[in-house]
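As you look at this complex, bear in mind that one protein chain is not there, while each of the others sits in place.
When the chains are written out, they are named A, B and C in that same order, and each has its own residue count from 1.
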Amino acid sequence: MTVRFGVLGAGRIGQVHARAVASVPGARLVAVADPVAEAARRVADAWGCDIRSIEEIEKSGDVDAVIICTPTDTHADLIERFVRAGKAVFCEKPVDLSLSRVRDCLKVVADTKATLMVGFQRRFDPDFRALKAAIDEGTVGQVEMVTLTSRDPGPPPLDYIKRSGGIFRDMTIHDFDVARWLLGEEVETVQAAASVLTDPEIGKAGDYDSVNVILATASGRQCTITNTRRATYGYDQRIEVHGSKGSVAAENHHQSRVIVANGTGYTRPPLLDFFMTRYVAAYAAEIAAFVEAVEQGTPTPTTGEDGLRALALADAALKSVAEGRVVKVSEVLGG
Amino acid sequence: MTVRFGVLGAGRIGQVHARAVASVPGARLVAVADPVAEAARRVADAWGCDIRSIEEIEKSGDVDAVIICTPTDTHADLIERFVRAGKAVFCEKPVDLSLSRVRDCLKVVADTKATLMVGFQRRFDPDFRALKAAIDEGTVGQVEMVTLTSRDPGPPPLDYIKRSGGIFRDMTIHDFDVARWLLGEEVETVQAAASVLTDPEIGKAGDYDSVNVILATASGRQCTITNTRRATYGYDQRIEVHGSKGSVAAENHHQSRVIVANGTGYTRPPLLDFFMTRYVAAYAAEIAAFVEAVEQGTPTPTTGEDGLRALALADAALKSVAEGRVVKVSEVLGG
Amino acid sequence: MTVRFGVLGAGRIGQVHARAVASVPGARLVAVADPVAEAARRVADAWGCDIRSIEEIEKSGDVDAVIICTPTDTHADLIERFVRAGKAVFCEKPVDLSLSRVRDCLKVVADTKATLMVGFQRRFDPDFRALKAAIDEGTVGQVEMVTLTSRDPGPPPLDYIKRSGGIFRDMTIHDFDVARWLLGEEVETVQAAASVLTDPEIGKAGDYDSVNVILATASGRQCTITNTRRATYGYDQRIEVHGSKGSVAAENHHQSRVIVANGTGYTRPPLLDFFMTRYVAAYAAEIAAFVEAVEQGTPTPTTGEDGLRALALADAALKSVAEGRVVKVSEVLGG
Partner (left out) sequence: MTVRFGVLGAGRIGQVHARAVASVPGARLVAVADPVAEAARRVADAWGCDIRSIEEIEKSGDVDAVIICTPTDTHADLIERFVRAGKAVFCEKPVDLSLSRVRDCLKVVADTKATLMVGFQRRFDPDFRALKAAIDEGTVGQVEMVTLTSRDPGPPPLDYIKRSGGIFRDMTIHDFDVARWLLGEEVETVQAAASVLTDPEIGKAGDYDSVNVILATASGRQCTITNTRRATYGYDQRIEVHGSKGSVAAENHHQSRVIVANGTGYTRPPLLDFFMTRYVAAYAAEIAAFVEAVEQGTPTPTTGEDGLRALALADAALKSVAEGRVVKVSEVLGG
């Protein structure tokens, strides 16, 4: 069987997903939609697909599934529209910046019994999967401490930051998802510190660029997350899990495996520059997993609920910074 | 413009090249040929192309180029046939095991003015290209010593070994090509040592499984090559170039970047298991380079002459082992 | 000039310091004192010095300086006694577990104008010094984030834990000192999480075995500290400093630089097993620095004040865990 795709949005992440579809056997790219004609054209030329409007894709009988790569504030509406149109939906995180809007949207999805997968591509990175597999095989014994280091090469444009919901909801959210994936227990408490160190304008926009978070579970497992918006050495993405029997870590991806040695020392190149290059394999594996779930009618490996819970941790971190105290997730999530 | 491909032979390396074509924008896989119906079907299903016979592909107006992935003893004949049919030809190394047969075949190619590229995929590996780029930028100054380490995970079947032309022509030939590529001068002398250490049957078949070679150029640059047919830790592929200003090295590819630490130590996984996984990116880049040469009518980055010269070094190495002395390449190559 | 030493206490750390004195040109080991005759004898035999009582060393004209390696609850008294006897004093951390007792002791030292150096050996580790030098040279630009990872190979005996003042005062105190050394600004706030994950007995004793701490300075620089009492892979001691222009990290010390490769992967040995082996060079450099200060009458590179401030951070961390909130250091330290 083949799953036929429409990609909504041909910007940076839309291009990443179009390439991913092209590289997955059993997935076919049928159409792309984007209000910017040139962007749509670039994708169509590269991978040999049609250009259609969102409305046309909604009605296309030859499209089984869509990948939503449009701006965040359109996600929830498009999810609702396409699940009602009977399409399987893959949506880039987040569903929405508001917990309650996410809840409403997930209710619509549940009512239609449609397939919705929310993109947390890190879970599909081959290295991180190997790390997770090692944990699942008992290699480290019981997980005790998870250490996540994520640094962006540079801050996004200020305009983006203002609409992003803040660093915890925009950037740390990926780490919150990874933490939930690896800790083996739901997070119970959140505490965080946040500063503005790279650009005062970020502070004026009400956001931070440098944060540390400590998560804890009921049994006392802990996770620390370090995020900064600027790393001169590239896109820093590391995971380390310490447990009762040992530890497992996933190393960074450098631009090549070439090392130059001279009087200055031994130099390997900087890290891959950002998510589009660092997570090429992860995006492909993510689409392959989505294809498999659609084909076989099985649950997707990441769900709307995962999106909701990661967002709740972001809200709790923000509250912790504001109030200078440990925040229980239940305060934010209710229940 | 798009280059439309036929793949001749759907075995291990044919599948590798079919995938490479599928992943290169501007390349389209049109047809595959293989006497084993199942092998052809697998490629056709995976990448959505036709199954045709070699004769049909020869006459196909919608095929611009072929990739020859058939057994070695058919290479020279197929090259001649397809260049005469006006197709651009990409042929896996070697053109033939006999220097004189290679010479004759290259003459036919020259007469037709056709495009022939002989596959030495290592030159297209992203890491090795980065290493070469560093040399070309003067990073190591003048090249003085090249060290090549190539170890296969395990010996091929004895049947294969008997038809292979021996380890120097079958395995070391890739290193000879890399040596020529990196030394910056043609090789003048060859000396080699060879043993049978893994399986006495290999010796009975008249071949070796463990060899070391020293190449030297007119100005005294040297290259050492170490080959073994069995490495329990995977497919070992390393290059190191030492020069007047420093050195540059390309590291191995492990199965993942995950490290497990416990009382045994810190363990990263074995190396990728063989060329099909290790050189995925190289094969794709190689086809992309071929596509570019075909599209633009420019010379291919590797040529029939490169195939000829690498084979000559293999012959010289064999002679050196037999006679216990340093052999001049001119003894073998003439001229 | 030569500085002549008496070592008080010939236990594990006393032996370390005796060896350090022996390896420093310009330092001579004159006497060792220990109520356990066998312990004193071992040191005397190994390095060729006298065995004397503490009282005898106090009165010895041929002893210029003492190294206090006795149990923690004797430190403050011995410091006072030996500074009054006119000796230069090197004391293992901590001066005392009580901030007020430390204050009183430092007052006595100040009154005598004696030399007191409190041992924080990590500052003298050659790797950490190289890291600090890189920061001081501006290599990373402005320090933004410090990440300290310290894991012991296994918990100390429960008896020791009960007298230790708890993990923050006993183990994290070294990280607090390193944080102060590297942040370039005094710490203003402390928040911490703490669990018992390795042995419930530790919890019953009122202590923790797994902690994470976030420190912040007035300008928003942050430091995270991760501590656990059990790491199957050895004594884990890492520092990473991220700044505006780059980062600098110090890697762990493995038992050797030997790597074994086979079907299991590539394995380097576990880490050095504990501080006696990991910090051999640091202890020697620390004594060399003390000798230099004594010889030249200059201030010691680490002081009683450093001991006091590190202890204050430990007290703040404990308070943070107890109250589930961010604690200002001024709450603990006064002033």
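Basically, contacts are C-beta pairs under 8 Å (C-beta built on N, C-alpha and C of every residue); 3 or more make two chains touch, one makes a residue touch a chain.
Keep in mind it's a predicted model, so treat the numbers as computed, not measured.
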Residue among B:Thr172, B:Ser210 or B:Thr300 touching the omitted chain: B:Ser210
Contacting the left-out chain in the complete assembly, out of C:Pro25, C:Pro157 or C:Gly334: C:Pro25
Residue in contact with the excluded chain [from A:Gly265, A:Gly297 or A:Gly334]: A:Gly265
Candidates C:Ala46, C:Val108 or C:Leu333 - the one touching the absent chain: C:Ala46
Candidate in contact with the missing chain, chosen from C:Val16, C:Leu131 or C:Leu308: C:Leu131
Residue ranges of chain A at the interface with the undisplayed chain: 232-233, 254, 261-270
Sites on chain C contacted by the missing partner chain, in the whole complex: 22-23, 25, 28, 46-48, 126-127, 130-131, 134, 139-140, 245-253, 255-263, 269
Contacts of chain B with the absent chain, listed as residue ranges: 142, 144-145, 147, 149, 151, 189, 191, 193, 195-198, 210, 212, 214, 216, 220-222, 224, 226, 228, 230-233, 242, 244-247, 324-326
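Criterion: only the chains that are shown with their structure count from here on.
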Chain ID, smallest distance between chain and overall C-alpha centroids: A
Per Cα centroids, the chain farthest from chain C: B
Chain centre separation (chain B, chain C; CA means) in Å: 57
Residue numbers of chain C (touch at least two other chains): 232-233
